[in-house]
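Excerpt of the complex: some chains, original placement.
Chains here go by letter, A and B, matching the order in which they are written, and residues are numbered from 1 within each.
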């Protein structure tokens, strides 16, 4: 039987450790400083293939033996990586056909990382060989508590157009469709004369003279996800043959969209995730919260590990903004509040060479005497005080739909307006929930949604009939559903649903959409909305054909002038809301206020910029993790003990500017 | 003897029909709705290759037999397409060398359309085989009244850098130049050491380290046009061997510039054209008018067919703006007014799958109960009322020069300023004529221009000595010629004319240009112009060396300050006008006012935004097609009967906001 959580006490704390970049003397300094910082877990070996397997089948474990022993002697546990994200130079020299070819036919050379074909037979063989060798040697090592397969599947590249990938794609299609008739029907090959009469004629959707069949591209995205996952499973199973310790791989939730994390969540023992702030976003902590909630959701609500984030700046953005004093702790506590029981960084010690030498680390180039290391040590001490939080869970009353297939389909070329992006739509709806202090899960439209008071579907472009029926039943049974424009447009083959746009949700929403009316760049129009004078929508309007819904607001101008913009429909014992434009901040606030009323929810009355998430543990323990993102002290209602400061709250509690608190109470 | 117009009564009405995407049951619904909508012509088979020739030389005509019979039974005529724009998957599998290679060496894969090399011997053989097979089978079918070869030659790709294309290019060059000496001279290969000593050393002008020889690129553009036209001719002749019905192929006038439509116009029995509004252009109907006038002009003034336009939005622009109520009719009537005797759409029924599923159709996804289908039906009824207009012709007193060779040469790299584009210059000059209510033809500089009161040359960069002499003779014989800057710069080999810029037109214009003075980005300067206080020019100034011309306006600032900006020259019994900057709207209006005075033309006094074009039929019938592009009713002077409403006009006539009228009178 497999363990689902590493054998660790309290909150895991540490980071990626790359000892191969350093001398033995530095190793010894490292373990001393790790202990000073409160580190209890490090990820090792992620880029060590060339130093472990020095030629095909020739292994050198000496340095790794020595390192693991050193860490173990110092009480530091190990998350042992398989180095398969970066095969050695000798591998590519022996198997040049294993290199990735991109959509334009360009061969990805050696010298960075992640440049190997997920479908190369030689690669598949090699990853099992090294995973097996590592597991054989270290399964019983007392330091090893977790296995870390590969690194960030799907980044920097997912799709591969090499011959190996094309061949595998054909096999995958044959398995999926069985007959060419089925494939031709699913892909709509009658359009533009793309009918296939032999499996061998099918290729990857590489660049062509014009836009390539979108159903083919959608299947290629599914195939890519599948191939990457097969690689993971092959390694996982090779390890499992030797070890019952938990196995994970680090996701990139809300940062890349190549992997269908719902499917991956089922394959890992414990979810782990990497998250980096997008510096140009002044509210990057909201993107962070999305990533954290998604990580928790794809793991079924169980605790997860923040496998990587940064102590300060990263190095790969146009302008790599350093974190300010306290920001690293706020970020860490937001992750923890949303279910993370491990807070790790890339990386322990800043590397002197290579592409990421300007990436921050727990131990920066400036060394021990630095703001960053002081804050790292402080955070280590704080997390030690939160040991009891480990294992508690987050509860949410709202679900936001997040469907990777809909992402893949929606972001293809030749959609009605390039101003609509799935990710941006999700952020807009999520952001209002965040500002209203309402914690949410993410979910698929086919999930059992009955436990949620409200389900939000922001641009659920691809929606199968079955999933639409599930959403309709949810409303019928009393749920409140809020759907944005450009939802329920196509089926699983990117074919427009019969009956007009939104037809699959006609019963739930009381409408269909006759025609899209995208707006010009920069165009926006006022809404006619009783009691709301200043609400504006941009990007989109549409011709809604009502079939039962009541009109909440009409377009006050533009191509849809006078037509419905926001509607509400009673269906069964629930309600289906629909919004046919992109609302501004005032509009989102007003919309949700009315939707909450239907759903029986209440927006919190917290000061703007203060975030509180609740985790529930055993013995009725309730932990309120509060983060103050503002430059002013904030007063929040609270009763209990702040586990960080030890302060007692008897009704209200003051969080310092930029500060955090974890208030334990018993509900 | 070949017919030049399909055997149809009245105005043709219909669209592309893709029955291969639909069930037999839907076919039967389609013909009922077509009849309801007034459809009398549909284009069939354009993307059906894979379903007709299911393997090399194996044909399946059953479904097409059934379809054509069904259409015939319902009185709907057929424009039968050859499907050669989209060869089947089996063709590319058997002939991978037939794929297009782009300038950067990238191979264009299967999965979209138009991705085949115009010079592939296998392709050339295949298109004749299928054209022959279709013509053999359907030449006598009573439904077939028109042949539609291929689809939009030159789009999405024209140029091909594959080995087959390179080999054909060498052959084309040998035929054109006979000797390498002639080629070296024409291409100016002494520059940058490009002298050729063997035909086999010559390649296509693929990417190089720096800018490639412009004369070579110009010849490659000519070659590309030639190869595409050879493909057309091969299919046309294969059909002609069996059928005397008219043969066409759909142009893309004013949308792509790969084909020299003057040459193509000579090869087709009837001109047909596809036109789509460019949504970001608030005055997209002016671009439409250009396309319509160009279609008529390349066909020598004969009636032509609007083969495709859209009922509402397209799907391939950044933001696909839906047409508003009445806009489709206005567009259709503008085409008709400018000589179209057929109004067809892409497409009859919106396709559920593929890259263009969001393209509008006569029968939209929303089905019969929709604004679009109601307007389609209304338009069908309107066109039925205009049957008598068929065959009437448009008269124009002004010609605007439109020379594809000059386009090709002018838009190459390393010109004096990237702010000058041939297409934009044509639009600026045409637009003023449009606003002044003056209908114009397009013409080549070598055409007989004697019938025009005014000839306008907007940036005729490439102008041969012979063509310059033709223009000069035109002025000498009393014509008025208006020439913009960057005209008469190079000869047919993109070599600068001896004698300084504009030298070939020195007699006609009374000047040469000593030096170009392009302006910086955003820079503009006032003109010193008697009676015009507020005229501004941007983009360009120049040092004009007068040799007889009188100065109308000088530059009021900038590098050419105090020097001539606009001139007028009496030559023979005509006048040559020249403008050396890019004028703003006020400047264009003032300029044309003075030019009209010389030419004996008068700007109309119509309300702004109202367009009237006149067609003349037999028996002195005159049809004034009026389109009101504004949001207000407009009063126009008119005597006669509105064929659409039946209303009588006794001096003035009121067109509703956004409305149209076709007023018949007898002059």
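As a working rule, a residue touches a chain if its C-beta (ideal position, glycine included) is under 8 Å from a C-beta of that chain, and two chains touch if they have at least 3 such contacts.
As the structure is a computational prediction, the values presented were derived from the model and not from experiment.
*Asks:* Whole-complex copy count for this homo-oligomer, where the file places 2 chains?
*Replies:* Every protein chain is the same sequence, and there are 3 of them overall.
FYI, only the chains that are shown with their structure count from here on.
*Asks:* Distance between subunit A and subunit B based on Cα centroids, please, to the nearest Å.
*Replies:* 49
*Asks:* Could you list, by residue number, the parts of subunit A that touch subunit B in their complex?
*Replies:* The touching residues are 104-105, 187-198, 200-216, 413-419, 490, 493-496, 498-501, 512-521, 543, 545, 559.
*Asks:* For the complex, which residues does subunit B have touching subunit A?
*Replies:* Residues in contact with subunit A: 18, 20-21, 47-51, 54-55, 83, 85-90, 92-93, 100, 106-115, 156-157, 279-280, 312-313, 315-316, 318-322, 324, 350-358, 360, 364-367, 370-372.
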